[in-house]
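What you see is the complex with one protein chain gone and the rest in place.
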Amino acid sequence: MLDFEAALARAEAETGVVPPEAVQPIVDCCRAELFDFQALGEAAVDSGNLAIPMVKALTALVKVKDGRASGYVHWGATSQDAIDTGLVLQLRPFLQALDHDLGLLCKALESLVKNHRDTVMVGRTWLQQALPVTFGLKAAGWLDAADRARDRLRSLQAVVLTLQFGGAAGTLAALGDQGLRVAAALAARLDLALPALPWHSQRDRIAEAGAALGLLIGTLGKIASDVTLCMQTEIGELLEPAGKGRGGSSTMPHKRNPVAAAAVLAAASRAPGLVATLLAAMPQQHERGLGNWHAEWTALPDLCRLAGGALARTLDTVRGLEVHGDRMAENLERTQGLILAEAVQMALGARLGRGPAHDLLETASRQALREGRHLRDVLRDIPAVAAALSAEDIDRLLDPKGYLGVTQDFIDRVLQRRS
Amino acid sequence: MLDFEAALARAEAETGVVPPEAVQPIVDCCRAELFDFQALGEAAVDSGNLAIPMVKALTALVKVKDGRASGYVHWGATSQDAIDTGLVLQLRPFLQALDHDLGLLCKALESLVKNHRDTVMVGRTWLQQALPVTFGLKAAGWLDAADRARDRLRSLQAVVLTLQFGGAAGTLAALGDQGLRVAAALAARLDLALPALPWHSQRDRIAEAGAALGLLIGTLGKIASDVTLCMQTEIGELLEPAGKGRGGSSTMPHKRNPVAAAAVLAAASRAPGLVATLLAAMPQQHERGLGNWHAEWTALPDLCRLAGGALARTLDTVRGLEVHGDRMAENLERTQGLILAEAVQMALGARLGRGPAHDLLETASRQALREGRHLRDVLRDIPAVAAALSAEDIDRLLDPKGYLGVTQDFIDRVLQRRS
Amino acid sequence: MLDFEAALARAEAETGVVPPEAVQPIVDCCRAELFDFQALGEAAVDSGNLAIPMVKALTALVKVKDGRASGYVHWGATSQDAIDTGLVLQLRPFLQALDHDLGLLCKALESLVKNHRDTVMVGRTWLQQALPVTFGLKAAGWLDAADRARDRLRSLQAVVLTLQFGGAAGTLAALGDQGLRVAAALAARLDLALPALPWHSQRDRIAEAGAALGLLIGTLGKIASDVTLCMQTEIGELLEPAGKGRGGSSTMPHKRNPVAAAAVLAAASRAPGLVATLLAAMPQQHERGLGNWHAEWTALPDLCRLAGGALARTLDTVRGLEVHGDRMAENLERTQGLILAEAVQMALGARLGRGPAHDLLETASRQALREGRHLRDVLRDIPAVAAALSAEDIDRLLDPKGYLGVTQDFIDRVLQRRS
Partner (left out) sequence: MLDFEAALARAEAETGVVPPEAVQPIVDCCRAELFDFQALGEAAVDSGNLAIPMVKALTALVKVKDGRASGYVHWGATSQDAIDTGLVLQLRPFLQALDHDLGLLCKALESLVKNHRDTVMVGRTWLQQALPVTFGLKAAGWLDAADRARDRLRSLQAVVLTLQFGGAAGTLAALGDQGLRVAAALAARLDLALPALPWHSQRDRIAEAGAALGLLIGTLGKIASDVTLCMQTEIGELLEPAGKGRGGSSTMPHKRNPVAAAAVLAAASRAPGLVATLLAAMPQQHERGLGNWHAEWTALPDLCRLAGGALARTLDTVRGLEVHGDRMAENLERTQGLILAEAVQMALGARLGRGPAHDLLETASRQALREGRHLRDVLRDIPAVAAALSAEDIDRLLDPKGYLGVTQDFIDRVLQRRS
């Protein structure tokens, strides 16, 4: 808000609206360390917002230096101008830092994809083993979504980094016919976009920022969900990076708790309600919202904190992720070949027709399950199968590495999109 | 879903994956009127989704025509491919219709702006009278936000109109090394974008669609909120279009209930929770979500219905809106000049300094309020004011039309952005 | 709504407000099958609610039978009286059916608890194996929460089954001084509570109903979450009941998809947003809400459907749940004794002090993990342990059945609370 006030004084001097000599005394006082935050907070209870006591305190500070200049503090502006533009000015470095960290995350994910494009693991649907995939493919899905989240947040900058400056009712009346010139100069000084008109009670930019953060958090939550599921003791395919005191349990020395993922999933639990608050706050009354505008004041910062924290934790996890290819291989064998029944069925279908092949495999799979035998052995004993497929054929068909479809093409497409 | 199945058969024949003669029998059966929706719905309870019984029923229909072709129904695909792509194919005409109606709304709003750019009314903040604006400026704010909503939904099309085709675990394994060629042919046939890789458990596109609809509904809710507040009996500046049986009250013949606005505000109350559901559903497990994917099935269609309905009602309202300039003028006089105290203060400030001017006006305003007199009369009686401003000056300063700042510039900027 | 109108006519005749001969013609027409729902729905678009065209149609029907009686249809009432009381009258059988089904669920859970109070399985925290529990204890937690959900919904009946009858603005002015007598008679006829005053714009009862349903759905979601996690291929401890076409996968014949749990989890994903909508709708304007009241019309019925469906699916699952004690026993051995390190540590602590015991076990556990050996074997090789514990002691301490604490007491307490 102080950056807004300082730039406003400069812009108004530049456009001849306030005397040039008023600028320096104002600018000199626009330093946060001169203000008593506790006192401002308390005064805001009665005034209804933080800008009113801030302007009052700023005016008092300037007055000490230069009585006349103090008359030009906040000239022609309204509280919401300072609050909204102040928010936007805080969003800028936040969004830049987020973009930077997202860049690092995408790079770390890219390494993961490249290192594990051939690390075969089981794909799971409905939490059930389905067909083989590679860990590189799973990570390529994470990367592809993280790239989209980054694009979305970059586009957002053009939308949300926009000056709010409208005066008491959005007409800049107090500046006479100079309002637009001042607004343009102010936007230029703050390096913000000049909107077609003030957006004091049109809050879609703010809600869109919240939605973009919610989408990022959801994407990070997907990674965290996969990691925690793969970290289960019974699965053990992935582990969050270890460290002294990290994720340990005071009573169970062998556990590796997914503490970073828990923080990310907590963010993913919190974000939807916060985005909903911002959307619900959109129908603001007339020329300034009442209650709904005020709800934004905590909801959007909460989302920023959650997004920043979730991203930092995810970056840390992805960089140090332990990938246990041995456990992945073991888990591929859990169903004793059943997850590759489809591979055999497709091969058999080409020779016997789809229907008979389907029925044969259904019978064989159930038998394997019932008798606790490997599907390979059951299949070999079925004459109709044996007539169509050799033992080597069956072995080959039941090798997970041989039934990955266009996994590598999909991975290439994700990587190429980035290069 | 049937369009997906028909296109899949064609794409697979085109790429040599299924025999060409299988296509026609399949395509011929992909007609909704051949299916028993009630039976499909009941079967979905056990199967867990609608695609399984649909594929079963389709296969049975094809079998009657051509036993061999029936073996190629849904070849290499999984239920989610049909469900997600089916959804996308339904979103396309919906988003196009929305864009069309939004175009009409923007046009109607543009007329409103042009017709009322000079219709002075009071601007209100905190639900209190603040300063004069024009109704054209208020409507320009609506228009500017509606334009952004339209841009956002247009951008969304490029994101969301994307093929989902990954087979059982996202590798298209059942199609061997032909998966990508089939996917490309299928995307081309359906005129959908081909994604870098399947998005079965990366749901940001869906959640982003929900958010964009939520943002549109919020923007429409803002219009509805303004309309209902301006329709209050005590304000009476706007009225929803009338019509036989419209908004009437059975017991109060004089009332004009804002029935369209109520429907829009109801949509604005429902939408945030639905968007939150979609965001919360993003961390889907492994290669297919469990429960969270299923939550999308009703949440997104609900949002579409609410958005479509809210837009239709808003369009109807804006086109037929009754604007009562006389009531606007009356309301500008409610405070007996107090809402223009700032105008006098600014003029006085130029002569006496900002501080003294502020104190003078504060005193005069309180006196006017206390004595129930017009601010003009109070000001005339104050010697310090009379010394600085003539009676004509005061009258001019207290004329709302004279204190509109850069209202016209702002309106022009919004209109120019469109031309 | 028709039940409301019929009872209103009777109550008003009983209190002498309308002539007794008006009753029968009105009551005779209050039958749903006489109405064209499609037409009512279409008329509601313009009228703003369903009660207005319903009253109009009812009046027309009565008029055919008895012109004079038609003048007493809906006498002294307002649309909201019919809509809100109509909703309450629909909630009654719904809440009774829910209570009935919850009774069945609790009974089914009680059987599960009793049958499996000694079925040892691993307890998991952070999705990591922690300590042994019994499946009976896990189910006792489900039962205890289901009991609370049932209590909560029973208490809700006293709150929500309340007459709404206030006339146009909540004063029953059209009934002169007879309003309260009519209200009491009407409440008695409908067997609803008579509130202190009408609640047309005080919606806490409705939002509380939504919250109670949301809490039930959350409790069912917890059961579904546990079931799906235990159904994972790698864990395999529980299976949803099977059935023809149930949970099968068209391409993976071996899978058992948790289709019922998915439906319950979908409900648990939808409910929070719907409850939020009802809470957000509470600040209704003056004597009747605008938009927020209307949002209730779909949000509460949606919650009812989700709760009813989720309960039916859970009941079905609990009744037919396959409990695989063998897999539970296998999983207890997955960590090769590590999950019982605490048991050894406590026993050792009693002899060596807590600190040294903790350090010893930490070292031993890490060694066991690193070397892939059973903790038993590692412990036996540590002199300090061997000095304090015999091989039999170690075996006993590493037996999951021996480290269940007061599991049985907890189970008894839950069962006793019910008897």
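Lettered A, B and C in written order, each chain numbered from 1.
Quick note on the criterion: contacts are C-beta pairs under 8 Å (C-beta built on N, C-alpha and C of every residue); 3 or more make two chains touch, one makes a residue touch a chain.
Note that this is a predicted model, so its numbers are computed, not measured.
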item: Option touching the unshown chain, where A:C30, A:A69, A:L91 or A:A224 are the choices; value: A:A224
item: Hidden partner chain, touching residue among A:A188, A:A295, A:A329 or A:A384; value: A:A295
item: Of C:L102, C:L229 or C:L398, the one touching the omitted chain in the full complex; value: C:L229
item: Touching residues on subunit A - with respect to the absent chain; value: 43, 45-48, 52, 55, 74, 78-79, 167-168, 174, 221, 224, 228, 243-252, 257-259, 261-266, 268-270, 272-274, 276-277, 280-281, 290-292, 294-295, 297-299
item: Where the unshown chain meets subunit C, residue by residue; value: 48, 68, 71-72, 123-127, 130-133, 137-138, 140-142, 144-145, 148-149, 152, 155, 159, 167-177, 179-180, 195-199, 201-205, 207-208, 211, 214-215, 217-219, 221-222, 224-226, 229, 265, 268-269, 271-273, 275-277, 279-280, 282-288, 290, 342-343, 346, 349, 353-355, 403-407, 409-411, 413-414, 417
item: Footprint left on subunit B by the chain that the document does not show; value: 122, 124-131, 228-229, 231-235, 249, 251-258, 262, 272-273, 276, 280, 331, 334-335, 338-339, 341-342, 358, 361-362, 365-366, 368-369
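Rule of thumb we're sticking to: only the chains that are shown with their structure count from here on.
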item: Whole-Å gap between the CA centroids of subunit A and subunit B; value: 23
item: Per-residue multi-chain contacts in subunit B, two or more chains; value: 48, 167-168, 174, 221, 224, 265, 268-269, 272-273, 276-277, 280, 290
